[in-house]
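Missing here: one protein chain of the complex. Every other protein chain is in place.
Letters A, B and C name the chains as they come in the text, with residue numbers starting at 1 for each one.
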Amino acid sequence: MTHARGRQFLHTPGPTVMPDRILRAMDRPALDHRGAEFRNLADACFGGLKRVFQTESPVLIYPAAGHGAWEAALVNTCSPGDVVLMCETGAFSDWWKEMVEAFGITVEYLPGDWRHGADPDAVEAHLAEDKARRIKAVAVVHNETSTGVLSRAAEIRHAIDNAGHPALFMLDVISSLASMDVRVDEWQVDVAVGGSQKGLMLPPGMSFTAVSEKAFRASQSARQSRSYWDWTALLPDGRTPAFTCTPAINLMFGLREAIDMLTEEGLDNVFARHARLAEAVRRAVAAWGLELWSADPREHSNSVSTILVPDGHDANALRACCLDRFNVVLAGGLQRLNGKAFRIGHLGDLNEPMILGTLATVEAALGATGIPHTKGGIVAAIDYLAGE
Amino acid sequence: MTHARGRQFLHTPGPTVMPDRILRAMDRPALDHRGAEFRNLADACFGGLKRVFQTESPVLIYPAAGHGAWEAALVNTCSPGDVVLMCETGAFSDWWKEMVEAFGITVEYLPGDWRHGADPDAVEAHLAEDKARRIKAVAVVHNETSTGVLSRAAEIRHAIDNAGHPALFMLDVISSLASMDVRVDEWQVDVAVGGSQKGLMLPPGMSFTAVSEKAFRASQSARQSRSYWDWTALLPDGRTPAFTCTPAINLMFGLREAIDMLTEEGLDNVFARHARLAEAVRRAVAAWGLELWSADPREHSNSVSTILVPDGHDANALRACCLDRFNVVLAGGLQRLNGKAFRIGHLGDLNEPMILGTLATVEAALGATGIPHTKGGIVAAIDYLAGE
Amino acid sequence: MTHARGRQFLHTPGPTVMPDRILRAMDRPALDHRGAEFRNLADACFGGLKRVFQTESPVLIYPAAGHGAWEAALVNTCSPGDVVLMCETGAFSDWWKEMVEAFGITVEYLPGDWRHGADPDAVEAHLAEDKARRIKAVAVVHNETSTGVLSRAAEIRHAIDNAGHPALFMLDVISSLASMDVRVDEWQVDVAVGGSQKGLMLPPGMSFTAVSEKAFRASQSARQSRSYWDWTALLPDGRTPAFTCTPAINLMFGLREAIDMLTEEGLDNVFARHARLAEAVRRAVAAWGLELWSADPREHSNSVSTILVPDGHDANALRACCLDRFNVVLAGGLQRLNGKAFRIGHLGDLNEPMILGTLATVEAALGATGIPHTKGGIVAAIDYLAGE
Partner (left out) sequence: MTHARGRQFLHTPGPTVMPDRILRAMDRPALDHRGAEFRNLADACFGGLKRVFQTESPVLIYPAAGHGAWEAALVNTCSPGDVVLMCETGAFSDWWKEMVEAFGITVEYLPGDWRHGADPDAVEAHLAEDKARRIKAVAVVHNETSTGVLSRAAEIRHAIDNAGHPALFMLDVISSLASMDVRVDEWQVDVAVGGSQKGLMLPPGMSFTAVSEKAFRASQSARQSRSYWDWTALLPDGRTPAFTCTPAINLMFGLREAIDMLTEEGLDNVFARHARLAEAVRRAVAAWGLELWSADPREHSNSVSTILVPDGHDANALRACCLDRFNVVLAGGLQRLNGKAFRIGHLGDLNEPMILGTLATVEAALGATGIPHTKGGIVAAIDYLAGE
């Protein structure tokens, strides 16, 4: 327990702020995971996840972090020696690439500058050259949590189609799901990978794979040793999810409540709210005269913003000031962005006064740490939000 | 359950924001209130309350709202026909006056304009004229929750002393306790009346009377029928509190936690934090060009601010905008101030981003409802908080 | 925090076991008690209480212990000098009598042996002799928590009617409400007094008065000084409850949940469950060869049982063994029964394994403390419960 007073404003891009309803829903005794009451819980979760993923395909639930669901996507569909096409978008695409390679799979990695999403044209060109159809899958991070850049998933789909390539389409929607529009079926995503601690407003520790029929068929012939992640056992008939080990019951109590809350608000309203709060952040950044890392307005993330501080200034000093003096948690720049940028996660259970409180605190900390800026970024955000 | 997303910013001047630690401490099974574990709980509460009230006198715990503790103060010390000197400070002094009269006690009510606290000079002059010592008690509201005006309690004490008058000194510290400095022993307060849902960060439903030796002696001869509030039963030896009915056990779990939190932070730090956040509010108000109701800077409350809107504008429309669009709860003007003013409670478990989020929202709502103001009040608050 | 492992089995006859649903419902932020969301909460509580009290009359909610609601019943209806007829049933009727007398009201107290409920014949005879109609009210404890004896309220009603007496009928239903059948309207109870920490499965700190039209009329002429408890303010039109001070919001969140739970189960099922568990206790007591204090089978309480230990043995040693070795809390004998008897509260959120676990523990403790008994009382309870 910290002695600091008042509520902490947590703006890591996951874990996110969890509403009391969800915390209280998880705060209860466990139950028999082989009994009827659990069956009802599981049905509610499996059904609700399909709506959240906007898919008719089954969505599997893993007691595991998001990296686990990445691993599940790979070991179920690809065999050693296969080729996967990936796009460099940031730290998370790098990490996923490392994982792919750990399983003896070759990655063809389209280079990127981290300020743009995956390039649909480059994907199409690369696939078009793959006359031998060696490429088994195209794997893209939808929302790069490390940069706040969104890849245009629909255009990637078109790129694959334009190339007439049969590759599977894998999409990491961990930090976009339930915050920005994710259309698994419309985009014909074969494996969508999600996690609990982002837009679903849950603690970390649970992750998901939405598995298309095509992906499931691929899993039947993939020759990668697997057990914990194995779809054969988890999807006995290819359609109906099952559990092979003790499920994360209490997280599922929370998941059911989260789905109820998303349903009550309406997914479109959820997306609109994230867009509105994200735009308020961007207005403040622009008014401060700071630079948003994301370079293309079509690709600005509505769940996290990465903001550069001027050369010669330390983004981590700003973060320390926010945390130590004001109990506001900002995320740091990852890898090459460490010290150069800070990130504001603005996904999950947020509203206007929460984001305004954070922006006001950032403005206070910009002043307190002597980072050059134009005062009144907060007023730009206020004006934007008042004007709606 | 509301469908609104994100946390509600609650700025009624009680109930206040309750920290998770306190809510969780109350979220547990009851226990035997005649057993040893309860005895430990009660000892921790009684001991801690003395520190919070800054007194060596016993502090009684009532399962009751604050009005109940008012009634307890009266029926234990005054007999029908007695005279009590009171000072008009606002709606709460009016209500207390009505209660006093309901018990057949005569109130001599020093008039006030609601924008100032109790006038020590007037009290002294009035007492000095009471040669017959008919006046049994002087009863003052320390912090007028309805106006955000603090009465200068130490000066009232001096006034009584200067007049050489033996009257009891009763002080309603409901909305000042654990937010602003309340020195029961130093000020020789005979009955201090407190409540749970303010600076103590608890739910409503529990209240307190700190009882000086002089007050207890008075209770032994007071001829007012009483039972539930009776100090004779609750303070059998005049020093050691007891319970005569089932205590509010779960609220006491919370009270123990609240006392621990206040002790960890340190009362002086608690007061300094309230002063800092209150000053930030006043800076914003001044920068907006709005008028603070409290007229004398020595008497500005650090737990609640009352703010006037310009003539012809409706403070309640502003409040409705804050609540409906932004999930921020402001309090309304009471009685004569209804529609003319709004109040911001800034007491309890608050920190900088919370108050900044609220001020930013108020600025948004001022804009949205067309209330004339100078933009950037929020920047004044930020500058003040950043500069510390 | 205790180091004892496992759940404590709490069998005080209030506070009782509180279900997780209720605890979680209270574990949430407060809200504006002058806003619309609170209005909904209050409506749900007021409406639900009428169903629980089985009345069309308004039921007032006090932030106060049950004794407070007793006081409210008195000061609103009786004037100094009035006469109230009461029946000695145990410690609680004694305490209520003391309270009545504290308000200058004369009590005519029909003596009792504590092993029987109020005697309807004696009430009728006494009223019949009151030709002058000096008696203002008949006040009876429905379920004597100190003895486990139920007074036959319907027959008391008939006694009053048979005597043709206009006295008000006041009934303390604190430990019968929501556990045994309480028919306020059918029995023409004028003031029914209830509390939160019994059948309503809530923490202590909230109490109730159901106020008949006749009682309300009486309150308009009663000359007892009052403010906190005053029905004039709390029932402005005699029908619609209001609040005059800050309500106990979080307890009301719990009350709404409790009412929902009682409604889901159905009041008749609630009563049947209490009857079944109470009978299981009585079967065990009989099989052990111990004596139930309640002497008349028509008057056995279904919410608490008082059980005598043989002469020369100490009921409190048995209780200490249950608590210290097994974490089971039994209640002690009160006043004249101290040391001679123990009490098992069996009201609230209980089921078969809970009561069986307690009876088995009592049997273990009877053995461990050397109190003469026939083994297998628990088997009699099991047989009874299995046979249904």
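Please note the rule applied: contacts are C-beta pairs under 8 Å (C-beta built on N, C-alpha and C of every residue); 3 or more make two chains touch, one makes a residue touch a chain.
If you're wondering where the values come from, they're calculated on a predicted model, not measured in any experiment.
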Contact with the hidden chain (one of A:S227, A:T240 or A:Q335): A:S227
Contacting the left-out chain in the complete assembly, out of A:Q8, A:T106, A:Q188 or A:T263: A:Q8
Chain A residues that touch the omitted chain in the full complex: 2, 7-8, 10, 12, 14-18, 23-24, 26-35, 37, 63-68, 71, 80, 98-99, 102-104, 195, 197, 203-206, 224-228, 230, 244-251, 323, 329, 331-332
Residues of chain B in contact with the chain not shown: 20, 24, 27-29
Hidden partner chain, residues of chain C it touches: 1, 3-7, 9, 17, 19, 21, 27, 261, 264-265, 270, 273, 325-328, 349-361, 363-365, 367-368, 375-376, 378-379, 381-383, 385-387
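Please note the rule applied: only the chains that are shown with their structure count from here on.
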Arrangement of touching chains [line / ring / star / complete / other]: complete
CA centroid of chain A to CA centroid of chain C, Å: 54
Separation of mean Cα positions, chain C and chain B [Å, integer]: 34
Touching two or more other chains - residues of chain A: 27
